[in-house]
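Here is the structure we will look at, set down as structure tokens.
Entry: subunit A
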Amino acid sequence: MNPGKALLRQDMMPHILCPGCGHGIVMSALVRVLAKRYASLDQVALVAGIGCSSRVVGYIDANTLHTTHGRALSFATGLKLARPELTVIVVTGDGDGLGIGGNHLIHAARRNVDLTCILFNNETYGMTGGQLAPTTVTQAFTTTTPYGNHESAFDATALVTAAGATFVARAQAYRPDLLEGLIEQALDHRGFSFLDVLTDCTEYFSRKNQLGAGSDLLFSQTRSDTEISLDLTEWPRLQEPDGFPVRNLMPMGVLHESNRPTLEEVMELPGYRPKEG
Partner candidate 1 sequence: MWKKEIRLAGSGGQGLGLAATVLASAALQAGLYVTTLQSYGPEARGGASRSDVTLSDQDIANPWFSRPALLLALNQKSWAKFGGNLAEGALAVVDSNWVEAHEYPGVLALPLEQMAKAELREKIAANMVAVGVIGVLLDRLPLAILAEAAYLKAPKGFERINKAAVELGWHVMEQIKGGVEREHIGGA
Partner candidate 2 sequence: MATELVSGNEACARGAMAAGCNFFGGYPISPSSEVAEALARLLPKNGGVFLQMEDEMGSLGSVLGASLGGAKAMTATSGPGFTLMQEHLGYATLAEIPCVVVDVMRVGPSTGVPTAPSQGDVMQARWGSHGDRAVIVLAPASVQEIYEMTIIAFNLAERLRTPVVLIYDEVLAHMRERVELLVPHQEDLWRRPKPSVPPGPGYRPYLANEEGVAPLPNFGDGYRFHVTGLMHDERGYPTTQAKAVSQLMSRLKNKMEPVTEWILPESYRLEDADLAFVAYGITARVAKEAVDRLRDAGILAGLFRPRLLWPVPVTDFQKLLGHAGIAVVAEMNQGQWVEVVERLAPRSMQVLGQGKLGGEPMTTEELMNVAETLMQKGARVL
């Protein structure tokens, strides 16, 4: 049994995630980390935007806030500054966090408020039916790119690093062991920590691009402990000899770490206890 099961709102089940969706794995890793760290989630707030990823906060028995599309970080910033003693974790998606909410993301990184943002990156808008996202790779098919995507995808980690985030990492659903470790590191970090977690949308993105079932997608992501394959630049020449789509390698793990005072420290907010380090 997942040690985090006691932290779930069983009465909110069944959840809305599709069979094969990678989001459940990411959520599960988050819940296991929370279970390891906290006996109760009284002092933990989970703040989310809109989309499949953002729905997962409701299933966790914490102070949970399911906000508007793209704006979770602004709610989280206000909450954290009003209650600096709370642990605030933001759950967002690639459309939510990088599309409609991109402005809030870069400014949250710039402010260096002591909160953790976990971005579930499945390269598409899942909740609305598989449309083009700012993370969709060039040439990929979505319901709004029937002739292939003409645009280039965001590298979320480079974006938030440039904006001033003090902890930036990439993880993937297929390696929950590594993911858990990175979530722990992000929570330990003093300042704005950001995790770009690659997951997959089996229902739309995979079907549109004939990428196979959830398990195929998960295997397609993996290469090693330090790298992840995602960038489908060879599109639409999808098939490698082993039957998995060709994806370029992207680095995984901690990509950037720096140390500067958090906004709470600079504002000298009472109740804020900076972590070590």
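On how the list was made: all candidates are chains of the complex that A comes from, given by their letters.
Quick note on the criterion: a residue touches a chain if its C-beta (ideal position, glycine included) is under 8 Å from a C-beta of that chain, and two chains touch if they have at least 3 such contacts; residues count from 1.
Worth saying up front: this structure is predicted, and the values here are computed from it rather than measured.
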| item | value |
| --- | --- |
| Pick from 1 or 2, the complex member that touches subunit A | 2 |
| Parts of subunit A lying in touch with candidate 2, wherever the complex brings them together | 9, 11-12, 40-43, 45, 47, 58, 61-68, 70-71, 73-83, 85-86, 103-104, 107, 267, 269-270 |
